[in-house]
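All protein chains but one are shown in place.
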Amino acid sequence: MTDNESTPSTPVGPHRPISELETVVVRFAGDSGDGMQLTGTEFTKSVAHEGSDLATFPDFPGEIRAPAGTLAGVSAYQIHFSSQKVFTPGDQPDVLVAMNPAALRINLPDLPSSGILILNTGTFTRPNIEKAGYTSNPIEDGSLSKYQVYAIDISKQTSLALEGMGLTAKEVGRCKNFYALGLMFWLYTHPTEREEKSIRAKFQKNPKIAEANIASFRAGYNYGETTEIFPSRYFVPPAPIVPGTYRHITGNEATAIGLVTAAQLASLPLFYGSYPITPASDILHTLCMYRHYNVITFQAEDEIAAITAAIGASYAGAIGTTGTSGPGLALKGEAIGLAVMTELPLVIVNVQRGGPSTGLPTKTEQADLLQSMFGRNSECPVAVVAPATPGDCFWMAIEAVRIAIRYMCPVIYLSDGYLANGAEPWKLPEVASLSKIPVTFRTDPQGFYPYLRDPETLARPWVIPGAPGLEHRIGGLEKENITGNVSYDPLNHEQMVRIRAEKIAHIVHEIPEAQVYGDPSGDLLIVGWGSTYGAITHAVKLLRQQGHRVSSMHLRYLNPMPANVSQVLASFRRVLVPEMNLGQLLMMLRAQFLVDAVGLCKVQGRPFKVSEIMARAEDLLGAHERAAFATHAEVAS
Amino acid sequence: MTDNESTPSTPVGPHRPISELETVVVRFAGDSGDGMQLTGTEFTKSVAHEGSDLATFPDFPGEIRAPAGTLAGVSAYQIHFSSQKVFTPGDQPDVLVAMNPAALRINLPDLPSSGILILNTGTFTRPNIEKAGYTSNPIEDGSLSKYQVYAIDISKQTSLALEGMGLTAKEVGRCKNFYALGLMFWLYTHPTEREEKSIRAKFQKNPKIAEANIASFRAGYNYGETTEIFPSRYFVPPAPIVPGTYRHITGNEATAIGLVTAAQLASLPLFYGSYPITPASDILHTLCMYRHYNVITFQAEDEIAAITAAIGASYAGAIGTTGTSGPGLALKGEAIGLAVMTELPLVIVNVQRGGPSTGLPTKTEQADLLQSMFGRNSECPVAVVAPATPGDCFWMAIEAVRIAIRYMCPVIYLSDGYLANGAEPWKLPEVASLSKIPVTFRTDPQGFYPYLRDPETLARPWVIPGAPGLEHRIGGLEKENITGNVSYDPLNHEQMVRIRAEKIAHIVHEIPEAQVYGDPSGDLLIVGWGSTYGAITHAVKLLRQQGHRVSSMHLRYLNPMPANVSQVLASFRRVLVPEMNLGQLLMMLRAQFLVDAVGLCKVQGRPFKVSEIMARAEDLLGAHERAAFATHAEVAS
Amino acid sequence: MMPQGDSNACAAKLTRKDFISDQDVRWCPGCGDYAILAGMQRMMPEMGVPREKVVFVSGIGCSSRFPYYINTYGFHSIHGRAPAVATGIKITQPDLSVWVITGDGDGLSIGGNHLIHTMRRNVDMKILLFNNRIYGLTKGQTSPTSELGMKTKSTPLGSLDRPFNPLSVAIGASATFVARSIDIDSPHLQYVLRRAAEHKGTAFVEIYQNCNVFNDGTWESVADKDVRGDRLLVLEHGKPLVFGKERNKGIRMRPDMSPEVVEIDGDTSGLLIHDERRQDEGYHFMLSRLTSPQFPQPIGVLRAVREPTYDELITEQGRTIIPRSGKADLETLLYSGETWVVQ
Partner (left out) sequence: MMPQGDSNACAAKLTRKDFISDQDVRWCPGCGDYAILAGMQRMMPEMGVPREKVVFVSGIGCSSRFPYYINTYGFHSIHGRAPAVATGIKITQPDLSVWVITGDGDGLSIGGNHLIHTMRRNVDMKILLFNNRIYGLTKGQTSPTSELGMKTKSTPLGSLDRPFNPLSVAIGASATFVARSIDIDSPHLQYVLRRAAEHKGTAFVEIYQNCNVFNDGTWESVADKDVRGDRLLVLEHGKPLVFGKERNKGIRMRPDMSPEVVEIDGDTSGLLIHDERRQDEGYHFMLSRLTSPQFPQPIGVLRAVREPTYDELITEQGRTIIPRSGKADLETLLYSGETWVVQ
């Protein structure tokens, strides 16, 4: 890192020591209207510039705006930063900033005793306190005694700081969050210039507001500087981060950009047919910004039209993709069958959320794996891949497109709410390093048959309307192999059923082996997929530091699974499969490999804590025998 | 049986010996227009009256009428009757009646050499021969030498017999099939009176045609009697059949009647919401005849409307049911989730057909088991049952309704094309022996909560609109246990996910243990479900006669499985699972019980032959080790 | 059809309060849905139907949260399927008063097919479509009623879809009752709700609703107090089509059967007379197409004709068939068709 960035450039208050910390978890919490998400992301950017490694977790309320001050309206943003590698947003905050009573009420349970608690006393009015469901003012009734409480009237301080700037009360209220941000900058010794530039940039359309926010930001910073209430400041040294250009990215952004990149690498138009649904909608919102990349977004009348239009697009020579969440995937089942039967490339993005039915639309879950495998009539195999981190969404989106085109098959891409909205610093790839995705449209009528197969991949040729002399007809009825004519022949049907299955199985030859984190053999293997990657890896790291013979294997390819899975499973005494469902990958592993793996199931609409995985792992390492399907998480029910 | 029925009441031709046979398989084959289905069913009725046990298999062409004389237009009907218990329609015919060249072309491959072949030479004209794809007339070119061929100009014989009855040529042509029927009656020494009565009854609206058919029937009978060409006649003695009143019934009829019976036993209106689809449509056609049984059939605009209307009906206090085939089930997935979340009773009838996608609509398959288990978003458990024979459809339909009501849950009922159209003599139950299905609508507001649970079944109360003081709201969002209020609480969500799973698991306490056919332990257990029952049982019977230590277990309850399954599996050295799919029950057994079962997969749109199952079983008994998923059927591909 | 406990709530005595549920309302402050909810809770007692005989069914959307807030039976179903769920309910218990609450996305996008088929069958239910011309719950994408060119989260360059006119779709689908009202005009809204309640058959009501968060002011140009007079045509059965702040404009028909706006001074002769009951829909359809600025947009009841309802026909069929079909017991059910006895 450059020097001027590595130390804070504002003078450090005389009497305050600066203690160095390895890791800090800060949570900003307030009313939806308080702009906590902005506060969090601004702080995150600064942390990134300071060179710490980090992970963040935004946690905003359901779709509809709840009345101000209510519990339903609380919005929070957590950031975990460290001089070591960071895998998760952190199990619990070291510092909680609560901008109103409701935010305190909801987030306090996560704060460990003696944790730092910063409160905006200005909002602790009787009505707000009652809205939060408190009977008495927690600041006064001693219920906060076990924390390091810093009670500051941020509302008042802000308005004082902005006096004479000619702002309405409402506008002043909107600046509170920058006061809190300034305070955090001071506490963690971050330089202020960069942030002030950033604020000016963000509010360039409205300089008055920009200046007000900057004034509020400074006031917060100076409050820490001048008042004596904080005993010390902190400094988190830079982490050993791979050099390169970085960008903060959410899973949904990475998925969208990955799809565009893949289409560019294949020199094809990208067609994204979608019907809005939480938490997948942002992929649509992002993609529709890229019309100039030959991206066509089609907001369909429903999920079925979205996928069938995508199938039509692939038939016509675009890379057809469609995106949704669980309930939408259920609706697409029949149409996925059509893509399987017509053997056309198709990518189905499914951002999993809490269910069943409408369930918990804004919460995360991993329970659509078996739906992805089997949620259609008859034997209807598709490839299934799942990114492990927000940044990995970019890479797996490209993989999904590559596989769909090479094998002429649908690929289901399983993200989830946690990946979709979670963000991480993402190291941008060298464009030159990205390999093209080869596409050949069959145009030669000589010896052409619609279901003639590539001996290597078993894929049929991709012929698109407009190619003279190749006119032909496809559809959802069983096809005669090679000719593609409708066929009711019994033996042909069995052959086709098996070819469709083999085609997917063949993909195994062109995907990387599963990486094992830790030693290649040992007492316990923790197998994961999707967004549990961070928590599992961190748990394994800590367990190994404790001397346990534990490793982990994270599957980014679920159908087919990498070739070495069976051998890796066989190299460990026990196998643990943590999932945000009731044991879906677990079932696949047991059926396919007859391995007596056990599950750790958490279905709470929120990600695993590192501690939960460690606890279960320690049990197993304690080597008590347990029934195959017994599971337990933070809560036993 | 009564004497006058046990022997033919028409004089037996002087010089012809009557040889007694244990088992005969006859197949009638002709053009769709030739009325082979009628011929078959008439013969079947007579066979039943004669007291043989029997099974039949109609095999008609795709949905649309193909041009006369073409291969696509061939329709066939096979009957297997015996003085022993009959389990299947028979692997291959002993006697093939082919009314035209196309019928011969398609069916001959199934006739074993020296099998009896009866041909209507009158149809072997050049154009017909060519339509059938023959280059020369098979009757003349010697290609039939290895069969016992009886070439009769049935067309001509019939018109001679009907001369002077004032019929059009077309009408005469329509009588051919009764000539063939008469010949069969003679050949198998069946009495003619009963049949003549039956013909008069069937054509009572048109006596002229009735008399013509009878004349044709007699002509056929007398042809056998008077001509010398048949060396002998046959007689199949009555089988040891459980006494009682019998009725010939198809799976679809039995399913429909079972649903009506269940509703009557529960004293509820039956609501059947459906969108037509082969091979399920006949259930709708049958049910709409029972309006006077308080049955309401609703032909919806699509499958989604059909099931959501059924959910509304259950909510309003009817027993809501919906019926479809695979592609329709795929469309219903999201709505099934709503029924799971709102915990309402619902029966989903799925008559499986060949797939994926539109697939082979008129052919049979068993490949929707995993779709039934997992074809919805998130953790969304439902009960799954599957009838084993056409008659069993009646019993399992009642079971489905009983479970749905008692546990307030959806039940998926898996029939298939083979059961749906296949028929068997069905012993009618004593009405008194049918036990009522208890239903209590909650009407007491005292201490009422929508998700208050029955401690035994975990079911919530069934409250229907109209009940004063119990007004409440339900829906697809996650519910707080007991109160049923919308809840995003993490721990409540996990608790509800587990309660919904446990509720289904609890059903195990109220279903019968799985029956083992054969000894309780041995070298090989053959596990089946659904329509493979007959072929498996027959195979096991023969294998045991050969002295093999083989048994079978047929699962009529697939989720949950009976309590004793694990213990039964453990009692055999090897486990074989024949399925008309690529190994779906197989996967469930391996995952749940970690048993190294192997599959016998046949996906040809047609049922297993007994010989195929025996062959695979003998391999395994030959104790060669094989890879877990290796499978092979009549065809290796 | 169902056994019922007798109503303990005497309908006559009910007040608005009786229809307020214990759930706290979760719409954004300022949302037009509040006014519609209030209007409904005020109208309900006038229906004289006991609470337990009323069912609200909805799909998914902000609007579809409605049933939680009204103290009757309620079913918050899945996206777009409310009319089908309601059909199952109504057929099973024809004596219930069944209401469907839907949105422009729920009812016209994913649910469009169920909507038109329900109207085709004329199932006796009231369908209220809250039209805010946006997807509210999912935070602001275009809906099938969003204007061409409208910029939303999913159409930053402007929407390319021509919008549906919900009233035209309804009339095209042979609806027997078609009406329109506005969230902020509570007397008119209550009038239209009452008319819908009184109609036997599918009553389709489009309600202009403001989503102040994602599509604020979408109806301002026609519904704002100060422009209404000139931009809205308030329909009254049997009255000439007159509008304008000064009631100085009317709608006449040209010989080629196309409508035109004419200035009038008192004399309304020659203007079209509104007839909501006529069978031929050409006139009603013409009304549905009137759009600002060339024309005022009609509110009120466009069409209200009585035709047999689907549920009536089913009940009737049962009534007539049951006697004709003789015994309907299990014995008859099972022991029918050709049977034979094995001793």
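Just so it is clear, A, B and C label the chains in written order, and each chain counts residues from 1 on its own.
Keep in mind that, in the parts below, a residue touches a chain if its C-beta (ideal position, glycine included) is under 8 Å from a C-beta of that chain, and two chains touch if they have at least 3 such contacts.
What you see is a predicted model, and the numbers here were worked out from it, not measured in a lab.
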item: Neighbouring displayed chains - absent chain, whole complex; value: A, B, C
item: Per the touch definition above, residue among B:88, B:264, B:281 or B:604 touching the missing chain; value: B:281
item: Contact partner of the left-out chain, one of A:477, A:542, A:594 or A:615; value: A:477
item: Residue, one of A:93, A:122 or A:317, that touches the chain absent here; value: A:317
item: Identified contact with the non-displayed chain, of A:18, A:108, A:210 or A:486; value: A:486
item: Which of A:241, A:452, A:499 or A:594 contacts the chain that the document leaves out; value: A:241
item: Sites on chain C contacted by the missing partner chain, in the whole complex; value: 109-110, 112-113, 116-117, 120-122, 144, 157-158, 160-165, 168-174, 253, 255-259, 272-273, 275, 278, 280-283, 285-286, 289, 307, 310, 313-314, 317, 321
item: Contact set of chain A toward the excluded chain (per top definition); value: 1-2, 45, 48-49, 51, 241-249, 257, 260-261, 264-265, 269, 271, 273, 290-294, 296, 298, 300-302, 304-305, 308-318, 320, 334-335, 337-338, 342, 428-429, 431, 434, 441, 443, 464-477, 485-486
item: Missing-chain contacts mapped onto chain B; value: 62-68, 72, 275-278, 281, 284-285, 288-289, 291, 297, 299, 301-303, 327, 357-358
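By definition in this document, only the chains that are shown with their structure count from here on.
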item: Separation of chain B from chain C, taking each centre as the mean of its C-alpha atoms, in whole Å; value: 45
item: Chain centre separation in whole Å, for chain C relative to chain A (CA means); value: 40
item: Separation of chain A from chain B, taking each centre as the mean of its C-alpha atoms, in whole Å; value: 48
item: Sites on chain B at which at least two other chains make contact; value: 334, 337-338, 342, 475-477
item: Contacts with 2+ other chains: residues of chain C; value: 60, 78
